[in-house]
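The other protein chains are all here in position, but one chain of the complex has been omitted.
Order as written gives the chain letters A and B; numbering starts at 1 within each chain.
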Amino acid sequence: MSENVINTSLLRLEHIGKEFYGNRVLNDISFSIEAGEILGLIGENGAGKSTLLNILFGMPVINSTGGHEGRIYIDGQPVNFTSPQQALAAGIGMVHQEFSLIPGFTATENILLNREVLNGSLLRYLFGKRLATLDREAMRQRAMKAINTLGVHISTDMVVSEMPVGYKQFIEIAREIDRKHTRLLFLDEPTAVLTETEAEILITALKKLAREGIAIVFISHRLEEIKAFCNRIIILRDGNLITDQPANELSTKRIASLMVGRNNEQKDFYAEPIKLDKSEDKDEPDTSAPDSPDAKKKKKKKPALKVENLWVDMPGETVLDVSFEVMRGEIFGIGGLAGQGKLGIPNGIMGLYPAGGKVRVFGKKLHLNKPRNALNREMAFVSEDRRGVGLLLDEPLDWNITFTAMQMQGKFLLGIPHIFQIRNEIAMASEARKYIKALDIKCTGPSQKAGELSGGNQQKVCLARAFALEPNILLICEPTRGIDIGAKNLVLDTLRQYNKEHNTTIIITSSELEELRSICNRVAIVGGGKIAGVLPASAPAEDFGLLMMGQMRQQENENEEA
Amino acid sequence: MIKNFIAKAGWPRIIIGLFLLALFITAPFVGVNFFTSLNNTIVRFGMNSVLVLAMIPMIQAGCGLNFGLPLGIIAGLLGATLSIEFNEKILELLLQCATQYKISWLTEEFLTLHREAIGFASAIIIAIPFAAVLGWLYGKLLNRVKGDEMMIATYVGFSSVSFMCIAWLLLPYKHPTMIWGYAGHGLRTTISVDGYWLHILNDWLAINFKEDIVLSDSLTLNVNLSIPTGMLIFFAAMALFVWLFMRTKTGTAMTAAGSNPEFARASGVNVDKMRTISVVMSTILGAVGIIVYQQSFGFIQLYMGPFYMALPAVASILLGGASVNKATILNVIVGTFLFQGILTMTPSVFNSLFQTDMSEVIRLIVSNGMILYALTRKVRA
Partner (left out) sequence: MIRKFFDIVAANAVPAVFIIISAFAIPLSGFSTGYLIQELLTRIGRNAFLILSLLIPIMAGMGLNFGMVLGAMAGQIGLLLICDWKIAGIPGMLSACLIGTPIAIILGIFCGHILNRAKGREMVTSYILGFFMNGIYQLVVLYLMGPVIPITNPSLLLSRGYGVRNAVSLSGIRAQLDNLIPTVITGTEGTQQFLNINADSSFFLIQLPFFEGTIKIPLATFIVIALFCVFIIWFRKTKLGQDMRAVAQSQSVADSAGIAVNRTRIIAIVISTVLACYGQIIYLQNMGTLNTYNSHDQAGMFSIAALLIGGASVSHASIANVFVGVILFHLMFIVAPMAGKNLIGEAQIGEYFRVFVSYGVIALALVLHAWKRNREQEANRRTLREALKK
């Protein structure tokens, strides 16, 4: 018996793989975790981390899409969870990125949610535990104990909605700790919302838990933290396990390049920065002071888009202070990890979310906060939220393609402007047919409902709508998210071609760095609502990786040393 | 094929359609005259269709089912009562205009001849500004309570009807045909439009067909039809107006705002403005609709009269195949016909069959069941 315990890991994964509708997202993942170990899990967005977690927790989304490959062992016993409740019962706890707390409840009520301490009573035995009253005092004691384990001071009676963000994170963790049998704790970016001191307190607390024998899987993008805190690091990339090494064998730089890089980098794969009549400093225009000599040079040729001190209040993608310039005819990429604010930038410029700061389009000021203003300046937008913002799912394709051009530019209408105009359905349909052919949209015709198309074809419809506006500046968010590889290439080729033919300025926001580097002239990396840096697409992968990890300062230092 | 049809039409519609069909088939066997029933159905269709049409703009703009229809009805009632109150004055005014601007065809004989039509037109013309103002306010309110429109619309409708009850008592109407004789003030609960615009649309171009067709010695078909052509033309005109409007740039923007407000906003459409316009349109159509209803019904029903008028209209359009956020003219036509068909046929057929009138109960179950079905249908997120 005791031999078995020594030989079996707490959790072991063998050859885990997963396909979503023929799209491979995880491939042959095997690793194990021992009790008391702290494991760092690193990967870009889309590397397969969330799918891996979903499999481990038996999320319904996995089962409903055909289950997964490979086996999972806990204490050497094979398990197959079909609901998160089973995973919880087996002692696996999870702290999510989005808080799953009840805002109007106190810390105590949230920590003990659905695990309340109950008073014994006759009714309880007659009608089941739901009719037993709560033992508030015992609940408070238990909550207090869990909070104390974390080494923070939060009143057990404080209502969650009145807590600062950091506190909420502690309450989430306290809730997992309170489970008596939690032995394995997954933390998804727990420090992202914490201040530095709070993060330190949390890490100390987690170390303490690890000493008590709880294994911890720590997902974070702060490389420093991971290196300092974890025993071992696992890196996922494109669904593959790239590295499984002790933390002290890896440098931050190495981690960064492993996370984003390709092994066989071909120099000519990446687009060159466009020739611009600017000094070499153009890579980081945001750092140049307005009264520097470079600024005077700029006046000769106005940039297509100049953004200064932009802030955008987009939930989950807040932009705090962003400045950059995009030249006419350039393809400019905006990259960065999810939640850092990269999506907020184009959404803010287009007026979809409350925003402030200065934006100039071809030298003229753009008034923010009204989509109409941006559209009037011959800008077009393809939203990352295809189904939510990008499409009229219940309307036919020709509506989807021509609607914006009709509303903004009065195209596809018959009659006398401003007096009586009705829509020209023949012109709409022929415009739609044009794009169906050009972009190879698979559909039954212009009158098919947009909601009936596949993701890739929906994305093409979104592009067609933008093209129908004949824009000077095209802002595109996540052009290839959720579409298959063939459609992906077609979309990117179309963009390249459109840029070449019409000299259209294109700004692409994407989570996939490789994609940005393959199409853009320059790529800006956004972190924490600010621009971490702008690099030419041909810059080494690890530089991008370091920018993404928020290691800019360190990189500068290293450069100086070199 | 059949499966496809069922999926498209939806079970409730098919069941009710078959039910109606069964009623029409049974009718002759229980001694109910088929043609009279059909005729009644058509008349009731004409009476109610404009009220049902009033649902379209708000549904299309995403404001949900217009349970606040009584607001439009109130505007219509104001128009109708004011038109009667100032009937003589309006005619005088028109005559003055005629002399002042030398309009030769506008003579006293012409006015006397078309007194009823003028009364009807002036009722509509007076009602429209009331409806526009009420609708505008109502639209502004609904923009502030997005997500709860239907419940609030219901109670806005109810409270405005009960508020108007007080107003009908207190407003200084003087016309003797409208006020309580014994008290000398306060409007009556029902006011006859006889002598004003009774059947003005029904009788216009009406096709009357009365003949006994002898099929055999024992079987004589008693055909007695009176098709209210004018009313149907009026509805067709209103429907055409709505159809055209929904095809304008604004109408297209309105549809998009209802289909996906975020999309519309990102395309530069002012969603709140579209919603307000749709509410104003619905309210105006409601006002016109009740005046059309009255000219056929014969009476202006005040006080609690408009109280439950929204429910049949809502049920009709849903019965016609509309959902909470999509509706077409075809839905209006099919729905109104089915709903009014059942209302006409059940009393007569059931009366003959069971010697009892179950129409009220059937109306309650069908109309509310239909609304319930629409509300609980899974909406694509």
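Just so we're on the same page, contacts are C-beta pairs under 8 Å (C-beta built on N, C-alpha and C of every residue); 3 or more make two chains touch, one makes a residue touch a chain.
Keep in mind the model is a prediction, meaning the values are calculated, not measured.
Considering A:N23, A:T65, A:T82 or A:T133, the position touching the chain not shown turns out to be A:T133 (whole complex).
Of the candidate positions A:S32, A:N63 or A:T318, contact with the hidden chain is made by A:T318. Check A:S64, A:Q77 or A:N114 against the missing chain and you find that the one touching it is A:N114.
The hidden chain makes contact, of the residues B:I152, B:I179 or B:I342, with B:I152. Residues of subunit A that touch the chain left out of view are 84-85, 88, 100-105, 109, 113-114, 116, 118, 129-134, 164-165, 313, 315, 318, 320, 529.
Think of the hidden chain as still there; on subunit B it touches residues 67, 141, 144-148, 150-152, 154-156, 158-159, 162-163, 165-166, 169-170, 186, 311, 356, 358, 360-365, 368-369, 371-372, 375-376, 378.
Assume only the chains that are shown with their structure count from here on.
Partner subunit A is touched in their complex by these residues of subunit B: 244, 247-249, 252-253, 255-256, 259-260, 262-263, 265-270, 325-326, 380.
Against subunit B, the residues of subunit A that register as touching in their complex are 350, 352, 370-372, 375-376, 381, 383, 385, 388-395, 399, 403-404, 406-408, 410, 413, 420-423, 451.
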